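What follows is a structure written as structure tokens; I'll ask about it next.
The chains shown are only part of the set, and none of them has been moved.
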Amino acid sequence: MEYTIFGESHGPAVGVTLTGVPSGLELDMAGLERELSRRAGGRSPLSTARREEDRVEVLSGLFQGRTTGTPLTLVIRNADRRSGDYERLKDLPRPSHGDYAGWVRYGGFGDYRGGGHFSGRLTAPLTAAGAVAKQLLALRGVWVGAHIASIAGIFDAGLDAVRGQRDLLEAAAAKEFPVLDDGAGERMRQAILEARAQGDSVGGSIQCAVGGLPAGMGAPDLDENAEGIFARHLFAVPAVKGLEFGAGFGLCAMRGSQANDPFRMEEGRVRTLTNHAGGINGGITNGMPVVFTAALRPTPSIAREQDTVDLSSGENARLSVRGRHDPCIVHRAVPVIEAAAALAACQLLRL
Amino acid sequence: MEYTIFGESHGPAVGVTLTGVPSGLELDMAGLERELSRRAGGRSPLSTARREEDRVEVLSGLFQGRTTGTPLTLVIRNADRRSGDYERLKDLPRPSHGDYAGWVRYGGFGDYRGGGHFSGRLTAPLTAAGAVAKQLLALRGVWVGAHIASIAGIFDAGLDAVRGQRDLLEAAAAKEFPVLDDGAGERMRQAILEARAQGDSVGGSIQCAVGGLPAGMGAPDLDENAEGIFARHLFAVPAVKGLEFGAGFGLCAMRGSQANDPFRMEEGRVRTLTNHAGGINGGITNGMPVVFTAALRPTPSIAREQDTVDLSSGENARLSVRGRHDPCIVHRAVPVIEAAAALAACQLLRL
């Protein structure tokens, strides 16, 4: 299963074309829209005021409620567009946004309204594609769950990587603010509101577990490496700037005797007592949950005035982004990270 | 340029087949072997006692000293093989090594001697391939340099990501122990020797810069995302368990106003005043050095006795790895990380 995300923030629609979707999947459209509503903004002061209904139209690949096996195209129309907000920014790239790099890459022909194809709005079709992936995985006993690991330096409780703790992650997913520890969650919210009040934004991290994957998926090679496959999908999520498996960067300061995950037989299966490797050894799954953490940068669009350049004149300039922006996208990104992980898991399983 | 690494630690040879190498490159074989000697072990108590000459034989793709443009195959014969050391380990997978996952993946048909295809020895042809990539990049003004960022929790001086500091990295590369700050390096060595004395190993991290890349390379999409391309190559390096661009995980606790890299005109070019994004915005290079840090886990092969299972009997077992192993591979991995980065940069530049 491969996917191509298309669309622009202020174009007629965003969408995704999925190829290689196994046939016969009874697509749960309500489940799909549930995932979309998890990422939707416009519902609280923690997020952008842009409000989209995110209704999914299926253009192809579905017949009598089931996937046909031929390309599945999902389209989400853009409704709440206020393009005027952006006209002013045309020549003033927002620092650390894709504006400038995209301007060079596409020779200035990109749609500059709301970030165009670089907009966070493109995570809507990604989430929809991931929801399809999750439904496929569920039939094979594979589940995906995530929670906010940190926002603005405030940490949620950690996951027990050996057990995966699907129940905790499902409980978190049902929350408006998906954390394991609601106390930490409350402090995170405050930090977001505080940043917002100051015309600023905050970053954070998301921890994700994929359980039920069999051992032996992946390979040490460049194209089939399990970590590489997850990385390919995760770094394509806007704002992700770091990725670590298992104990990740923590391993750098550990001894081998601490880091190594001892094997033990458990009910006839090989298991590890710890899961510092995050379920992957030598590029191949070892049967333990795949656990990773993704680092998300603070939203680059902030109200505060910033230094930039004017691409039309080639001179230094100042910029203050108005429009409607998220002071933090980490909480909204939880289902997006899950979606990318689910799509990666499908690739790993050759679905 | 794509590459396929082949070979097993105790098979006749390791090597690499590169396709899409631009024709006409005058291959500097001495430069190639210089890179190989940077990663070679057998020279100090900091590394394995296995000693290989690592002479490169070119089987194809080179004519009159220049690349032909058709596949380039480089072969390095294995000489110092002591396979007997490994026979005992056949059914006892080393914790956190690829042994068990590979055993499942390949149905037990893998070459178990010295880790087979999962051996660190396979980084020799990777380094050779990377040396070819570096020579190609040099013709286009692109350079790659790296240093040990940390070992066993001891940190080297940090790189100035805006300036890239090629001179410092080149000076480090010339050292047997590639750090910027030799005092920190000395403490790292002590930590390695201490771990070795205790039959243990240590991990660390490597910071790498790729300078001279033009802005506008990459795309937001799944296959061409600049971060995804680097990640694909980096996670294929054994022991890499984490990867971050620019300030990476540090961005999680930053405000947007701190994290954003302000643009400024400098000698007619758009530059940023900081480089927290590591030279990539929206999956596309922005013209600043691409700077990333990779986390490397401690070597899993340690002399200390560990818990494992016996795959032939399906029972719990104990394991003590003898053979010749590295108490730390971070210092030897510096040219390997550079190699993977150079190969990634070639992909990004469509070389």
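The letters A and B name the chains in turn, as written, and every chain counts its residues from 1.
Note that in this section a residue touches a chain if its C-beta (ideal position, glycine included) is under 8 Å from a C-beta of that chain, and two chains touch if they have at least 3 such contacts.
Please read these numbers as outputs of a predicted model, since none were measured by experiment.
Assembly remark, whole complex in this entry with 2 chains visible in place, copy number of the identical chain is 4.
FYI, only the chains that are shown with their structure count from here on.
Inter-chain spacing, taken between the CA centroids of subunit A and subunit B, is 27 Å. Within the complex formed with subunit B, the subunit A residues making contact are 2-5, 93-102, 104-105, 117-118, 122, 150-153, 195, 200-205, 215-223, 225, 227-228, 231-233, 235-236, 238, 240-249, 251-265, 268, 270, 272-273, 276-278, 280-287, 295-302, 304, 306-309, 311, 314-316.
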